[in-house]
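First up is the structure itself, then whatever we jot down about it.
This part shows chain A:
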Amino acid sequence: MGFIGKGLLDGMVVTARNFVGSYFDKERLVTVQYPEERVQTPENSRTFPFLVYDDNKNPVDTMRCVACKICETECPPQCIYIVMDRDEKGKPRQRPKVFDIDTSVCMQCQICVEVCPFDAIKMDNDYEKSRYGRFDELVEHLPDLLKSNEYYGRIKPTEATVVDAKLKAEKEKKAKKAAPAGAKPPTGSKS
Partner candidate 1 sequence: METIFWILSAITVLGALFAIMLRNLVHCVLSLILFFLGIAGHYFLLRADFLGAVQILIYVGAVAVLMLFAIMLTRHVTGDEGPREVLGGKWWAGMGTAIIIAGLLWAIIRKDQLAQILPAGGAQTSMVEIGKAMVTDWVVPFEAMAVLLTAALIGAVVIALEEVIRRR
Partner candidate 2 sequence: MIQPLTEEKQFTRTPGSEGLIETQTLEVSIGPQHPSTHGVFRMDCVLDGETVVALKPVMGYLHRNHEQLAERMAWLGSMPYTDRLDYLNSMSNNWAYALAVEKLAGIKVPEHAEYLRVIMSELTRILNHSCVIGFMLQDLGAWGTPLLYAFRERERILDLFEAVSGSRMMCNYMRFGGVRVDMTSKDLAVAKNIVSRFPRFLDEFEMLLTGNEVLLARMQRIGILPKELAINASISGPMARASGVEYDVRKIDEYGVYGRLDFRVPVGNVGDVYDRYYIRVLEMRESIKILQQALHDIPAGPHVAPEVKLRNFKIPPGDGYGRIEAPKGELGFYLVSDEGGKQPYRYHVRPPSFINLTTLEDMCLGHKVADVVIILGSIDIVLGEVDR
């Protein structure tokens, strides 16, 4: 075992090595100086959900969400609130009039994304969403939630390519059937 105090001195050698190492070895000094430098978040990284739309000129009409409320029911902490949009006659328009996500309740589990059959809701990776208030300000409403498909393609390229291809295939299939689009929401393509 050596002499008494050897363990203590060994420890001091380790800390000295780390002290010196932190000046030269990037592996040892892993701290990132946050506002100036940022870590590149991995593509899979997720924070809060957003809604995808296809056409930049007309976000509200080209959003993929049809207000089917599947995510509302499946959401484990029940942080999603959806009201379907209706026209003057009270006929459902198949798009949400209200789509609220309470980000103070949302636990970023991605289940809404997984269950959505229309690829309408996706996970954002924007982690800088601090607000001053604790209650109302943390609720995200429809206009805040809508983001373009390009944005989605930018933050998650791999995933978006797959989704785009899938949607394109579906659209072509539909076009082959030559059914009129009618009240169906326009499905996405890389426009």
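Basis for inclusion: all candidates are chains of the complex that A comes from, given by their letters.
Criterion: a residue touches a chain if its C-beta (ideal position, glycine included) is under 8 Å from a C-beta of that chain, and two chains touch if they have at least 3 such contacts; residues count from 1.
Source: prediction; values computed, not measured.
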| request: Scan 1 or 2 and return whichever one touches chain A in the complex. | output: 2
| Residues of chain A defined as touching candidate 2 within the complex | 1, 4-8, 10-11, 13-15, 17-18, 28, 30, 41-46, 70, 74, 76, 107-111, 114-115, 123
